Each structure stands twice: as structure tokens, then as C-alpha cells.
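The other protein chains are all here in position, but one chain of the complex has been omitted.
Right after this comes chain A.
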Amino acid sequence: MRKRGSRSIYMPVHRRRKGREKANMYSKGTKRKFSDGVDNKAVAASYSLQRQSLLDMSLLKLQLCHMLAEPNLCRSVLIANTVRQIQEEMAHDGSWQVVTEALGGSGHGPSDRLVDTEVLCQSLEQQDGGPRLYSVMGYDGCREEEVVTDKALCSVVVGDRSPALLLGTIGHCWDRGELRVEDGVSKDSGMGDEEGTRSGEGAKMATGQVFGTFEIKNGAPGSDPALEELFSDVDASYYDLDTMLTGMQSAPKMGPYDFLDSLASSHGSVSNSSCRADLNELDHIMEIIVGS
């Protein structure tokens, strides 16, 4: 996984083997304390990586739930709430770049993803070196607050990543690409010609590149075979949280993932007219994915 671009890439902190830290963790109780020498940014990358792993795992659980004839409602609700919490926090602190870079650079297999569970399980307060108020935002709140102030760029890493990441990435990268047009778009990518890398040509092109796969539907040639394969596996109902929750209920509607949809659509007012058409296309694509 090649790393390019002007920013440093932070590798995830690997699992600490048995030793001093582990003994300290257990003997002192549940709160871990960082040793002085640890780089806060590396830890943040590690945290984001694990948070993403947790999100992927949760989505997988929900998918398995959905495959059961009658899912355990309590379990489904708890997992769904966890997913919402993670997504809200991810939307709130805009840490996509670190996540995708780290994931792009590490090439971890699924078994390696759950590293350093202690970091993930610890207090959210200790991240980023200061107390962070955990804001529980409803989806309405999420929409309004999603004015991107973070200057970090988001590089689209597509490939054998879970669809969850991609879906989340799409929503955010769309926003960033939207607003970063005039500054030029980072050429950070990850995997060479297998991904939908963004070019610096503007939001419209960015959308086209990011959603290259979706051009299949429109009959456009030159679609990425890798992306095609990726999306052919995506079960439309994978993200249909509501179906899992309702189980026996009829007419599944879009669940929490429609906040990405609404994120995209809500920024119609921010974008210029040329992007409005792309937003509509995005809406359309999202609807198809989620299967509503």
C-alpha cells in the first residue's frame, strides 16, 4: 500500500505484547494511562483504526442478525445504537483522513483489526489530549452540524475494504471534495489503479471518480472491475437497519444510513449549481444501495 501526499502517514499502534503495560493495566484497574513518550497522533490513529474495526464488526453483526429468521431485538437495538454512536462520533470529529490513510497503509487482515482493545475501551475523554464532550446528536443535528471545517483531506481508499467504510467515506469525501475544489485535491490514494482515486478537477469529476462503479448502471464503459466486484457483493439490505429492527414489520425504510444520504442532500445549499446535479445523482445512488 503506497502512501503518497504531503502529510505524514500514521501507522496504527500495534498490539503491545505482554509486559509492563499489560501488568500496569490490570494492576491499576481499568483506566489506562498513557506513558509520556507516546505520540498523541499515533494514538489517535490507533483509536480511529479500532473505532473503524468496531464499526465494521457491528455492521457485520447486524447483517448476521438480519439473516436470522427472528433476530434478538434487544441485541439488535444495542448493536444499532453502538453503530449510531460510532458514526456520530466519526462525523463529529471528522477523522476520516487518519482512518483511511492508516487502513490504506497497513494492509491488516481482518484478524489483526482488533488490536489494543484497551485503547478503544477506555474513556473517550482521553483521546486527543483533552476532555471531549460526547455529543449525542440526532440525525437532524448531524445534518446541521456537518459544515466541514476540518481542513484535512480525505483520500478515497477503495479496494478490499468493507462496504461500510466505503459508504461512510463516500458521504464525507463528497463533502470534502466539494469544499476543497479550489485548493486542489490531494493525490493521496492507496492502491494504484484499482481504486477510484480523486482527481483535482473539481467536485463533479470527483463524484464521477468516486462513484465510478455506479456508472455501470448508466451503461458507461470503463468501470473499475474491482469496484464492480466490490459492489456486486453488497446486499442492499445490508444497511437496512430498520429491516433488522422491525423484523416482522412491513415496508422497511432506510435506517441510520440515510443520514449519509441526508448529509449529501443537505449540502445542496452550500454547493454551486453544477454540484446540485451530482447531489441528485448521489441521492439516487444511495437509494439504490440501501434498497429503499
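Here is the rule we go by: contacts are C-beta pairs under 8 Å (C-beta built on N, C-alpha and C of every residue); 3 or more make two chains touch, one makes a residue touch a chain; residues count from 1.
Rule of thumb we're sticking to: contacts and distances are computed from a predicted model.
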By UniProt, of "Serine/threonine-protein phosphatase 2A 55 kDa regulatory subunit B", "Aspartate aminotransferase", "N(6)-L-threonylcarbamoyladenine synthase" or "Nuclear pore complex protein Nup85", the chain left out is "Serine/threonine-protein phosphatase 2A 55 kDa regulatory subunit B"
Touch with the missing chain holds, among A:V43, A:M57 or A:I285, for A:M57
Touching the missing chain, which residues of chain A?
23-32, 50-51, 54, 57, 61, 69-70, 72-75, 77-78, 80-82, 85-86, 114, 117-118, 120-125, 134, 241-242, 245-246, 248-249, 253, 255-256
